[in-house]
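Quick one: the structure is below, and I'll ask about it shortly.
Every protein chain except one is present and positioned as in the full complex.
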Amino acid sequence: MNFTSDNAYGAAPEILGALADTNAGAAAPYGADPFTARVTRALSEIFDRQVAAFPVVTGTAANALALATVSPPYGAIFCHAESHIVIDECAAPEFFSGGARLVPLEGADGKITPDVVETSLTHYRGGVHSPKPSAISITQATERGTVYRPEEIRALSEVAKREGMTLHMDGARFANALAYLKCSPTDITWKAGVDVLSFGASKNGALCAEAVVFFDAALVHDFEYRRKRAGHLLSKMRFVSAQLNAYLAEDRWLKWAALANAKTQRLAAALQGIPDAELAHPVEANEIFAFLPNPLLQNIRAAGAQFYDWGMAENGRTLARFVLSFLTPDEDIECFCAILRQQ
Amino acid sequence: MNFTSDNAYGAAPEILGALADTNAGAAAPYGADPFTARVTRALSEIFDRQVAAFPVVTGTAANALALATVSPPYGAIFCHAESHIVIDECAAPEFFSGGARLVPLEGADGKITPDVVETSLTHYRGGVHSPKPSAISITQATERGTVYRPEEIRALSEVAKREGMTLHMDGARFANALAYLKCSPTDITWKAGVDVLSFGASKNGALCAEAVVFFDAALVHDFEYRRKRAGHLLSKMRFVSAQLNAYLAEDRWLKWAALANAKTQRLAAALQGIPDAELAHPVEANEIFAFLPNPLLQNIRAAGAQFYDWGMAENGRTLARFVLSFLTPDEDIECFCAILRQQ
Amino acid sequence: MNFTSDNAYGAAPEILGALADTNAGAAAPYGADPFTARVTRALSEIFDRQVAAFPVVTGTAANALALATVSPPYGAIFCHAESHIVIDECAAPEFFSGGARLVPLEGADGKITPDVVETSLTHYRGGVHSPKPSAISITQATERGTVYRPEEIRALSEVAKREGMTLHMDGARFANALAYLKCSPTDITWKAGVDVLSFGASKNGALCAEAVVFFDAALVHDFEYRRKRAGHLLSKMRFVSAQLNAYLAEDRWLKWAALANAKTQRLAAALQGIPDAELAHPVEANEIFAFLPNPLLQNIRAAGAQFYDWGMAENGRTLARFVLSFLTPDEDIECFCAILRQQ
Partner (left out) sequence: MNFTSDNAYGAAPEILGALADTNAGAAAPYGADPFTARVTRALSEIFDRQVAAFPVVTGTAANALALATVSPPYGAIFCHAESHIVIDECAAPEFFSGGARLVPLEGADGKITPDVVETSLTHYRGGVHSPKPSAISITQATERGTVYRPEEIRALSEVAKREGMTLHMDGARFANALAYLKCSPTDITWKAGVDVLSFGASKNGALCAEAVVFFDAALVHDFEYRRKRAGHLLSKMRFVSAQLNAYLAEDRWLKWAALANAKTQRLAAALQGIPDAELAHPVEANEIFAFLPNPLLQNIRAAGAQFYDWGMAENGRTLARFVLSFLTPDEDIECFCAILRQQ
């Protein structure tokens, strides 16, 4: 019963199969192959617009490369204090950008709002004494398993545009957000003012595949130089692109995300049935944050459930995080629910 | 007939198969899985010594991470002017190290010698006015398809040790070098004074797998922080490690390299039979550099052979490069030889 | 009536005079001159210990070079959210360190405490996923005009030592702090666990002179390479060193700081006499932060007083900052006090 992360599971058979299908014969290296070209076409279709898309193997690389492309070394990037780029990437954005500053902001449910960005901006109006505000970065779905609504994104993008900043979206769980909102991918990206998207696949069935998607060709600039010199231009890029092609084909990415979300809802419902349990945030994607009684936590751990403590809460309860994948076995969920019922 | 590069071909079926074998169930992410632990064990056995080994997905990442670990930002790294880190990696070592200097040196057959390093060092004795000599980096097999002998490496390592520098080996084609020398892997690495090795697999049958191998644990330092913040710590690292495990099992890496070398010899022999053709360097690994008459080049290109021009030579000849993989089809070599015979 | 900053005033005549005295004849460039050697001797005497001292021309350079020397590129530096390195140096520490993270902490009166550092550290225990805690940086006197007591510094140093971090002190106004505490310079530096100090002079009578002071030679490492490649090793370094020598001679630095502090107390006393005025922090060095009624602020500005608004407060009052130098003319203070009395 592994609920630690959606990256604990392996790859979808369809994606593994695509690797074999891609393997035959010689192909132009470094992304000049037809598989990679097809990624751009597929994403352009999905986003109903010509996009520039670049495969990479990790979300950290996607985020850091995207941010370094749109932020100068003396830039300031405004983001949630708990965002992946702040908490989980070992200062990769700082490294790739050459020293830009991440400005950590607070906000309920893992979201930032125009207000908090604007308040923070007042400290960045000192001319050259402060880093230059260059980007806002938001996470969709958020690190707390919630989902930005189109109008929330648009409101942030208005601040960004007014201040000459770029709006970046860390979409490591973009599919889960979209499966929740059931809107068009365009509604939460370029139509809402997003300039560049880290489009995730690794957490949703790929081995190692993400794409940096620019909605405006002018922003791409020298992205490809940056990717190369970061060691992220694979010689056999076709194997990354093949993952993305299989992921995008037949709406698999959305089906898998919807399945992960549904499994998450089942587990959330079971948790809500527990006396003294309390969800910390709306469960909208494939993550659950719940305050649970400490004895319960001990018991379910003893019974074999794996998940993360997310900090201590008062009154004998602890905040716990559960993350599900479409690959999380149904039996594991059943088993977990059965354990909960026994408490 | 694709002789452009050994990365033009795909992956060995054994390696693709290993991915599927690795896929079942959940595993600890970020390299805390058993497949990754097995890589270190396998390489420690091969190198007859406890090594610290870290999988990454590209040779550029392996080289740049290794060099950044052993060279400070104000360091100078001495290497051949045609080495991959100088010519083909878009200044990745400079990026990863935070601005270290690559000092390009000349040398016959793609090799550098103690003499040329020492001459160059005289310009780096100005105290803080020059970057601090920090590393020597050599390529094995070299970019000209030749192979350093153990004593050549040892001589360079003596300069490195005397000057307080680290000796790095770019082993993107390490297997090909070893298959040629038929010595122990130890003879051309730590026994010859190599401190850190970029151990390649991608050019010899893997999809995307290399390992940075430290022979001295003290040098590892904070390598893992550097890999993480460069976006090169994959969440599903088991899929990279599985490639390396399959590669190292049953001596496949050496068998494949020997096969590639043998195919290369066949093609080299055919080229040598051409009037006015001349090998530019001894053919020791899986690369051929040959001066060929321009009309011949035109004809063989017209007949479908793909390869790179490597610069103009006098007297109506051009330097051409041919690279072979164990996956290069025998029919392609046959066909190419037949074309040559018709000239 | 310029109370905007202590850097608004020029240089002390004694320091200007020292430049002329230093000028005669040729001298070894790049700090190999006798004037620079004398700086180290003078500071070693003041700190009652052999120190390594390096002159630079700005506080930003001193802080960023010191921090880059003790923090790796993947390091995290814990400091007050309003510290100069966070607010006023355009991400210089990030630049010099190659991408280290400043972790901004809250704390009353411009000070951080062990508690807040330890709480923040809990987010930096994720191994390679977070930057590695590398340093604590405190400001003495603080950006709010208060002064750390020896025991406050010692308590922070204990956290630092326990966590393997270095303790840096931004002493742009070190003299003002010392003049207030009337303790030995050793009590608030190495005896309290400070490892490296940015020793300021520019705000207290020099033209452009600071010194980075290492109390432990082992930490110096390659500081001199870093200073050189940052363009901060002046060819005619003797002119910076001469400023420091004149500054340190005859206890001038302490006398000037005491004078600045005394002038500040006079102005603070006058402000406290105003109805509805309120000091935001104890006035311990040469800065005053006071909530003042908005009409009063308008009047004193109209009367020619220059100072900074430091943010809006409720109830018709604004937080204003006044900074004084020993060079602030007594007449300006008199005039300002007279204006206040008329309100």
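The letters A, B and C name the chains in turn, as written, and every chain counts its residues from 1.
Going forward, contacts are C-beta pairs under 8 Å (C-beta built on N, C-alpha and C of every residue); 3 or more make two chains touch, one makes a residue touch a chain.
Note that the structure is a prediction, hence the values are computed from the model and not measured.
For the unseen chain, which displayed partners does it touch in the full complex?
Touched by the chain not displayed, across the whole complex: A, B, C.
Of B:Gly10, B:Pro29, B:Gly59 or B:Pro73, which residue touches the hidden chain?
Checking each option in B:Gly10, B:Pro29, B:Gly59 or B:Pro73, the one touching the absent chain turns out to be B:Pro73.
Touching the absent chain in the whole complex: find that residue among C:Ala28, C:Ala269 or C:Ala338.
C:Ala28
Which listed residue (A:Gly10, A:Gly59 or A:Gly98) would be found touching the missing chain in the intact complex?
For the chain that is not drawn, the touching residue is A:Gly98.
For the full complex, which residue in C:Tyr74, C:Trp190 or C:Tyr225 touches the chain that was left out?
Only one listed residue reaches the unshown chain, and that is C:Tyr225.
From the list B:Glu94, B:Asp195, B:Glu224 or B:Asp332, pick the residue that touches the absent chain.
B:Glu94
Please output the residues of chain A touching the missing chain, sorted low to high.
Contact residues on chain A toward the absent chain are 30, 72-74, 98-99, 127-129, 131-132, 222, 224-229, 233.
Considering the whole complex rather than only what is displayed, give the residues of chain B touching the chain that is not shown.
Looking at chain B, the ones touching the missing chain are residues 73-74, 76, 87-91, 94-95, 97-102, 104, 123, 126, 128-131.
Under the stated touch rule, tell me which residues of chain C contact the chain that is not displayed.
Against the left-out chain, chain C lists 2, 4-5, 7-11, 13, 16, 19-20, 22-29, 56-62, 64-65, 89-92, 95-96, 202-203, 207-208, 225, 228-236, 238-240.
The criterion applied here is as follows: only the chains that are shown with their structure count from here on.
Of the other chains, whose C-alpha centre is the longest way from the centre of chain A?
It is C whose centre lies farthest from that of chain A.
Going by CA means, which chain is nearest the middle of everything shown?
Here the chain at the core of the arrangement is A.
On a C-alpha centroid basis, what's the spacing between chain A and chain B, in Å?
34
Could you state the distance in Å from the CA-based centre of chain A to that of chain C?
That pair's centroid distance is 41 Å.
Averaged over CA atoms, how far is the centre of chain B from the centre of chain C? Could you give it in whole Å?
Roughly 50 Å separates the two chain centres.
Which residues of chain A are in contact with two or more other chains?
In chain A, 89-91, 94-95 touch at least two other chains.
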